[in-house]
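Removed from the display is one protein chain of the complex; every other protein chain stays in position.
Now for chain A:
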Amino acid sequence: MAAVVSITGLTKSFGRSMALDGLDLEVSEGEVHGFLGPNGAGKSTTLRILLGLLRADSGTVRVLDGDPWRDVVTLHRRIAYVPGDVSLWPGLSGGEAIDLLGRLRGGLDERRRAELLDTFELDPTVRGHAYSKGNRQKVAIVAALSSNAELLILDEPTSGLDPLMEATFRQEIRRELTLGRSVLLSSHILAEVESLADRISIIRRGKVVETGSLEQMRSHARTNVAATLSDGAAGLTGIPGVEGLRIEGSRVHFSVDAGGLAAAMNVLSGHGVSALTVTPPSLEDLFLQHYGERGGQEQGQRRPQ
């Protein structure tokens, strides 16, 4: 698969503060790429550089085989964007705003526009100042999805949407995928990324610290195991990769990395296992591996990657 976005060694600073510090990111054609990180990690800055709104300090950035700073107009015909915090013109109706953006890109898909207004239950006659945050977000979503762009760049698109609308949004994004579009979805809503993204990049302090499909990430992350054994669990302590072992009577809890999983299972079966729960790491676990120990340095060192 060709890359629609490829970034290597991107840096960007604002005055003294370093927003991006050697960021690498690659989005393949036809995938939803989840761009995960808390506020201030550098997600929006990255997206703005991809849109040519900000200029990179160093590094190479290619979008749809173009230079996002130099080839603004030609690239933007093929890209649609939903800002993180949509601000509308107070005096313009939502419909006028959608059509303005459509006109700038030389027309929009009329049928899709009508359909989207309907599914998102958006009233296009309301003036900008009277929309709620969620409805402003919908205006930008409708404008982006009714364009014929190949690449959708979405910056926390569902902030302010209620859970029902979030579900609608996911449905619409899946539909975009069937049309062959690629999506770069920045978010801090794990469930959204988990359910939509083919691949995920986790960004921390201006760097991508982990990237891959959820499965790949899981394979080198730790699995949580809980078991009830008929005799002691002495053998578990010797297995490489087992950590956080807790024994409460006949119950044992521990986590184990992929390399030690087979050995651990052997030990368990040798001790007469009568109940077993194996939980693969959730995205939240993966995320917390990079962020959860924000204060605890030692834990961070113990878990490289």
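Quick notes on this structure:
One rule holds for everything that comes next: a contact is a pair of C-beta atoms (placed from the backbone, for glycine too) under 8 Å apart; a residue touches a chain by one contact, two chains touch by 3 or more; residues count from 1.
The definition used in the following text is that contacts and distances are computed from a predicted model.
This figure omits one chain of the complex; the name its UniProt record holds, of "Protocatechuate 4,5-dioxygenase subunit alpha", "Cytochrome c-type biogenesis protein CcmE", "Putative transcriptional regulator" or "ABC-2 type transport system permease protein", is "ABC-2 type transport system permease protein". Among A:A41, A:L101, A:L116 or A:A221, the one in contact with the hidden chain is A:L101. Listed residues A:V5, A:L36, A:L51 or A:V242: the one in touch with the omitted chain is A:L51. In the complete complex, the residue from A:V86, A:I141 or A:V252 that touches the missing chain is A:V86. Across the entire complex, the residue among A:R62, A:R127, A:R170 or A:K207 in touch with the chain not shown is A:R127.
Counting the whole complex, the residues of chain A in touch with the unshown chain are 44, 48, 51-55, 72-77, 79-81, 83, 85-93, 95-101, 103-106, 124-127, 129-130, 140, 153.
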